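Yeah, one chain of the complex is gone here, protein chain that is, but the others are all in their spots.
And now, chain A:
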Amino acid sequence: MSNRADEGCARKRKTEADRKSEDCARPDSPVIAAFRVFQRELDTKHDKHERLVKISRDITIESKRTIFLLHRVTSVPDVEEILNEADVKLDGVRQKIGQIAEELKGEDLHQFHRAFTPGIQEYVEAVSFHHFIRHRTLISLEEVNARLVFIRENKGEGEVTWAGPSVLTFQITPIDYLLGVADLTGELMRMCISSVGNGDIDTPFQLSGFLRQIHDGFSYIGNTGPYEVSKKLHTLRQSLGKVEDACYTLCVRGSEIPKHMLADVFTSRAATHLDPDEPMV
């Protein structure tokens, strides 16, 4: 069956070629030759794009897993252990980013930017979350980029006969960084809620301060940034609202309620905090 189809296809192509040679009397005209070149060029470009999309997807998945892992820090005693485990995972992600850097060697980063921007944003989210849990500060763009330097041994790889290792770097654009940080705030909000659930009273206040700083930063940028930033600003406001609300509840009710019951009060409040009719206070 498939053989048949192939034949039919071949025949069709042949008649097409016949017709063409009748029409222009030179089947291998300069036009066709030129289009063969374009075909190769476009195929190379599309293949590279596809490869980058695939790597980006892997990066997204691994980064998401790292974030899930990091969310467990609120419920286990040994934070350091989880952070180290996450570090190992992030190293794996960095290796993948190294692959992107390799693909982009000698290319314009912006030409293929759309292919890998989701993965990079997710990576920024994961790495900044990790950094926040360890140091309680915002990781800077330089710090992120400083860890994306790859040293490749080029011996025996065939194509390139360079001597010695080559250094590859990957530069995250400020916009990807910004969008990644915006996503980070959502994770911080979740962390805040779950830490209250575990009776941790300090973390929510630290988080609300940090989130407020980030929020102020985003408001400072305002609409000078790209379109996506202003979209994320709205979600950021909601996250901040939830965290501030949580801190409020802790302040108001914290002194009246025994510690072990606080979690219950809080979760019921968090679930309905958007309801204006709620008879609180």
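Please note the rule applied: a contact is a pair of C-beta atoms (placed from the backbone, for glycine too) under 8 Å apart; a residue touches a chain by one contact, two chains touch by 3 or more; residues count from 1.
Note that in this section contacts and distances are computed from a predicted model.
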Q: Look at the options "Translin", "Light-independent protochlorophyllide reductase subunit B", "DNA repair protein RAD51 homolog 3" or "3-methyl-2-oxobutanoate dehydrogenase (2-methylpropanoyl-transferring)" and return the one that UniProt uses as the protein name of the missing chain.
A: "Translin"
Q | Touching residue (missing chain; options A:Leu141, A:Leu168, A:Cys192 or A:Leu207) | A | A:Leu141
**Q.** Candidates A:Glu80, A:Asp202 or A:Asp216 - the one touching the absent chain
**A.** A:Asp216
Q. Which is it among A:Leu42, A:Ile61 or A:Ile151 that touches the chain not included here?
A. A:Leu42
Q | Chain not shown, touching residues in chain A | A | 16, 19-20, 23-24, 29-32, 34-36, 38-39, 41-43, 46, 108-111, 113, 137-138, 140-142, 174-175, 177-178, 210, 213-214, 216-218, 220-221, 224-225
